[in-house]
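The structure is given below, and queries will be raised subsequently.
What you see is the complex with one protein chain gone and the rest in place.
Chain IDs A, B and C follow the sequence of writing; residue 1 opens each chain.
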Amino acid sequence: MIEPVNVSLASLNLMTLAPMLIPIVGALLILVIDIFKVGLDKTLYVSISLLFLLMDFSALLGSAGVFTQDGIMMGVFNVMLIDGLAILSQFIIVGASMLFIPLALTHKRFHEFSYPEFFALFLFMIAGFQFMVATDNLILVFVGLETSSLALYTLVAMHNRDKSFEAAVKYFTMGALAAGFFSFGAMVFYALTGSVEINQIAAVLAANKYVDIGYVLVGVVFMLASFGFKLSLVPFHTWAPDVYEGASASMAGFMSIVPKIAAFVVAMRLFEFLIHSGVAWLEVVLYTFVIVTMTAANIWALVQTDVKRMLAYSSVSHAGFVMAAILIGTTQSNSALFLYWILFSFTNLGSFSMLWISRQKHLPEHQRSDHTYDKFAGMVQTSPIAASIMGLFMLSLAGVPPFALFWGKLYLVSSAVTGGYTVLAFIMVLNSAIAGYYYLKLIVYMFMKEPIMGNDGHIYVANATIALKTIIGIAAIGTIFAFVTLNPLLELITAFVYNSGY
Amino acid sequence: MLNHILSILIFFPALAAMLGFIIHKDSIRAYGVAIAAIEFSLSLWLWFSFDSSASGMQFMEHLPLVPAFGINYILGVDGISLFIIILASFFTMIGIASLTDTKNEKNMIVTLLFLQMTMAGVFAALDGIVFYIFWELSLVPMLYIIGAWGGPLRIYASVKFFLYTFAGSLVMLVGMLFVAYFYYQATGTWSFAILDWYRLILPESFQLWLFAAFFIGFAIKVPMFPFHTWLPYAHGQAPTIGSVILAAILLKMGTYAFIRFSLPMFPDASVFFMFPIAVLAIIMVIYTAMVAYAQEDVKQVVAYSSVSHMGIIILGTFALNVEGITGSIFLMIAHGVVSGALFLLVGVIYDRRHTKMMNEFGGLAHVMPRYATIFGLMLMASVGMPLTINFVGEFLSLLGFYKQSHILTLLAGTAIIVGAIYMLAAYKKMFFGEVTNEKNKNLPDVSKRELLALIPLSIITIWLGIYPKPILAPINNSVESIVQLMHDKSITNEAKTRIPNLVKGAEIAKTSEQGAH
Amino acid sequence: MEIGLNHYLVLSTLLFAIGLIGVMRRKNLLLLFFATEILLNSVNIAFAAISHYYGDLTGQLFVFFVIAIAASEVAVGLGLLIVWHKRHGNIDLDHMSTMKG
Partner (left out) sequence: MELYLYLALFSPLVGSLFAGLFGASPRTKIAGVVPSLLLLLSFVSSTVLLIYILSGGEKVHVEMMTWMATGDLYIPFGFVVDQVSVTMMMVVTLVSTVVHFYSIGYMDHDKGFNRFFSYLSAFVFSMMILIMSDNFAGLFIGWEGVGLCSWLLIGFWYHKESATWAANEAFIMNRIADLGMLIGIFLVYWNTGSLQYDHVFATVGALDKEVLTWMGIFLFIGAMGKSAQFPLHTWLADAMEGPTPVSALIHAATMVTAGVYLVVRANPLYDLIPNVGLFIASLGAFVALFAASMALVNRDMKRIIAYSTLSQLGYMFVAAGLGAYWVALFHLMAHAFFKALLFLGAGNVMHAMHNELDPFKMGGLRKVMKGTFIMMTLASVALAGIYPFAGFFSKDLILEVGFVEHHYIIYTVLLFTAGLTAFYSFRLVALIFHGEERYKLFGIHPHEAYKFMLVAMSPLLLLAIIAGSFKMTYFEMVTAVLPATEYHVHSTIAYWIMTIGTQLFVILAIAFAYKKYANNKVKVPDGTSKMENRLCYKILSNQYYIPYIYEEYLVKPYRELSTVFWKQVDMKVVDATVDGIAGIIYAGGEKTRVMQSGNLSTMLKWMVAGTIGLLSFAVVFGLAVRYSGEIKTILSGLGV
């Protein structure tokens, strides 16, 4: 006879689930509303989403408070793991989503926003990401990963253009392959250790002193391939530029930030114990990934003619840059990862939003893509403020001080220096210098060229509403005055990361 | 107010620039001149309240920025930086005042005011990161000035300028991070404060690497051979005002940084690299002078002459003694005044003829005698005529380096020959002979507005050539403390002997002690 | 011959390899989806076998999740495929390259 399962509710520690449940409830609510009343305005759904995300955020604040007092929490049969990484990454995920969702309030009407499903999917996706980071269990990681990814494919496709479908199909197919890789990797680890929990895996592997290093590496290879896809490491990056181009600018901006931080956290959990256990192979491979991703993406970004595609490659390059943090694997580097990503999200969201507000409903005849460089030529003459803000984001992305991303780069490179990766530090900064060129190219077009398309400046703000402008304003302020919040932010992040044992 | 005068100096122009956006187009120039004049008087006030007899930092400000990572907003001036700050505000003022009709005048003036902020910031910063912020930020307005108001190749020139310098300074940034890390290892706290770094004594091998990292950043900025090729493009394409400020102030950041960072932080490495750098400096002097001689565009002549003169400044810096370093700092100011004036002068003729090709001119002395006279004066200053401002600097720089190497000084001294060759050749082509080109027959002489900028520069050129003491004395005091610091910090015997010990008493005591043994 | 764990694992790996080859070779979107299904299911076999080997249910748990996810993947994938087919009248991968470079 099997004993009846006797579980006390308290031991489940359902608190740990609360942040994920809130967006799920929100999503369900949206669907329910849609059942009762069709054709409600998107503002309602935006507000609901925003509201639930806010609640999510406050729940996270609660968890953060608990974490600072009690340290790491486990819950729900030890499946949930609420540590500093989980909380920090969820802050980024939810925070960035809150900045993203008002971008739906465009001036022009776009197909996807008229569906309440869009918002429901969006909230499901957020929950998926949150699950992904708040667990140690590869099953839950997989579930979270797929929940969010499937939602994301759909969201990309909902933009309802040929390119969007193409992008979605590409993204989806490659995602499916990556899912296969993930499950295979998980299987290998399971076969080796009999567990799917990362800390268990680590413990077992350490206990038998990595005798089966060859098999461990096979598992690591598939995990790397899977997360390489998610983090768009070269050569698993090929989806990124096409998907960014196909998706709407706002979605592209979102994709450059939120899914990646989730993947980074999992990668951090998964790979760092291996690196710290002295798996030299992984160190070499990650080193190569970091350098190749940074450099190759940079030189591809150089030759782009479309701003959005350039920003796509630039995001790939930034991901490679940040991957260095995982390679270095010190407390400072892991803190730098979060710091960098927070600052990056402000800047990148800002720059994609700038593309978003300049988005026309239909592509003009002579334009091959939505955001060619030519479109921005001479922008300063017609809309100087917009041009200045865009220039600001570009400078920040290039790492010109004192704008946001400079501090991230500073701290990350510093962590490379303190971690003993001198050569890496130099390669990182030299890549920043190369990257300077393509960011500068946009500035050159905006500030130094004569207008090519003979417009009155309306196209740069065709899509602008108060909401969008507010988001851009927030991003701009965040970019300029990052240094004000830097110290508390840094202290908080370091404390969280340190207390999680990374 | 005096407690925060440096912050005011830095941020006043920036705030004014922001306000400038709402000023009406017609009155923007008056506004710009007024702001720049206030800024200049503030910098003069700084000078008057400056205690010339003290050698340390004055008007220090301290504000935590990212204390967790040791980044603080620390400002201060000493004799080394004081005059460059004054020069910067001076050039901003006369630059705006002498601005000839420019399209988008408003953008130009706003940009210049931003540039002024960064220039003041670089020279007043006493924290590595704050320094770096202003250092990088100064690229942006200059990029815009060259790129938006420049000649036909302006975009190439401006992007090249930006990226080249940007790449170099990023390497320097890594160097800074290393220094901060070593400081952290030594003391357990992060600090980017320069004065903290001064106290750090590093092993020689570390010094060498760090020196090299800093060197790349500074050398590109200076620019030293072979990193100089961005400069002719930048100057060639930049509008007059851009060239003036680039030559007068921005290039000085590199040489200033050598004195502020490289020398006191890495005394042994400085000694180690002294000769290689001196050789580079000599190549800069001779080679670029020859290249200048071959130019057909008068602005390029002045541009390459800048490189050539920067060679002397570098040489003076790496003399590693009080005479040489003082001389090189003075020469920075001198070269700022003179090359600034020369670029303004080139601008005068460019405004009239819209060409800078020397073969388009000839015999201008007939039609524009006043112009020829001022140009002649600046030319003579540029070739280092005694009783002009340049001579003092060049003389002291070379004098200082002579202590280190006779033969290299002899080679570098050819500056006075090759400098004369290209300058006189250019002057001859432009001003002497008959007026052959019809277009030159009726050129108006320098206007009142142009004189407004040129006369003060001429006066400074001669006044400081005759009586450099008010500037030389404060510089000297600060340099003495730096040289002493270098001597005390140095580890190797060679450095100890190459860098003089200024505390005479200690030396005597030591020798007598040795005698007693 | 007794069928042991290794046999299952080899089978799984072979299936996985077949799936991979399919992913690389197929130009038809539908067949491509089949290949990805093979990938996932090959892993399922291994999981089930290992789970049995360890006497641990976690592996089978994983299998159920994989099956569920594979199903939803198919739903999303087929949806996309249908839309694409509606618009373009084909499901050939080679026609799907308007974005490049």
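By definition in this document, a contact is a pair of C-beta atoms (placed from the backbone, for glycine too) under 8 Å apart; a residue touches a chain by one contact, two chains touch by 3 or more.
What you see is a predicted model, and the numbers here were worked out from it, not measured in a lab.
A.B. asks: What are the shown chains that the left-out chain touches?
C.D. replies: The chain that is not shown is in contact with A, B, C.
A.B. asks: Looking at C:23, C:45 or C:66, which residue reaches the missing chain?
C.D. replies: Of these options, the touching residue for the absent chain is C:23.
A.B. asks: Check the options B:331, B:392, B:443 or B:460 and report the residue that touches the missing chain.
C.D. replies: Here the residue in touch with the unshown chain is B:392.
A.B. asks: Can you say which of B:279, B:420, B:451 or B:491 touches the chain missing from this structure?
C.D. replies: Looking across B:279, B:420, B:451 or B:491, the contact with the absent chain belongs to B:420.
A.B. asks: Tell me which of B:64, B:203 or B:369 is the one touching the absent chain.
C.D. replies: That would be B:369, which touches the missing chain.
A.B. asks: Determine and list the chain C residues touching the chain excluded from the picture.
C.D. replies: 20, 23-24, 26-27, 93-94, 96-101
A.B. asks: What is the set of chain A residues that contact the non-displayed chain in the whole complex?
C.D. replies: Contact residues on chain A toward the absent chain are 169-170, 173-174, 177-178, 181, 213-215, 217-218, 220-222, 224-225, 228-229, 235-236, 238-239, 241-242, 281, 285, 296, 299-303, 434, 437.
A.B. asks: What residue numbers in chain B mark contact with the hidden partner chain?
C.D. replies: Residues of chain B in contact with the hidden chain: 160, 163-164, 225-226, 228-230, 287, 290-291, 293-295, 321-323, 326-327, 363, 365-366, 369-370, 373, 380, 383, 385-387, 391-392, 395-396, 398-399, 402-403, 406, 409-410, 413-414, 416-417, 420-421, 424-425, 428, 431-434, 466-469, 472-473, 475-476, 479-480.
Note that in this section only the chains that are shown with their structure count from here on.
A.B. asks: With chains as vertices joined when they touch, what's the shape: line, ring, star, complete or other?
C.D. replies: line
A.B. asks: With chain centres taken as the means of their Cα atoms, state the distance from chain A to chain C in Å.
C.D. replies: One centre to the other, that is 26 Å.
A.B. asks: Report, in whole Å, the distance between the mean C-alpha point of chain B and the mean C-alpha point of chain C.
C.D. replies: 66
A.B. asks: With chain centres defined as C-alpha means, what is the inter-centre distance between chain A and chain B in Å?
C.D. replies: One centre to the other, that is 44 Å.
A.B. asks: Considering the complex alone, what residue numbers of chain B touch chain A?
C.D. replies: Contact set of chain B toward chain A: 64-69, 107, 129, 132-133, 136-137, 139-140, 143-144, 147-148, 154-155, 158-159, 162-163, 166-167, 170-171, 173-174, 177-178, 180-181, 184.
A.B. asks: Given the complex with chain B, which residues does chain A contribute to the contact?
C.D. replies: 380, 384, 395, 398-402, 406-407, 410-411, 413-414, 417-418, 422, 425-426, 429-430, 432-433, 436-437, 440-441, 443-444, 447-449, 483, 486-487, 490-491, 494
A.B. asks: Would you tell me which residues of chain C are touching chain A in their complex?
C.D. replies: 9, 12, 16, 19, 23, 29, 32-33, 36, 39-40, 42-43, 46-47, 50, 54, 56, 58-59, 61-62, 65-66, 69, 72-73, 76-77, 79-81, 83-84, 87, 96, 98-101
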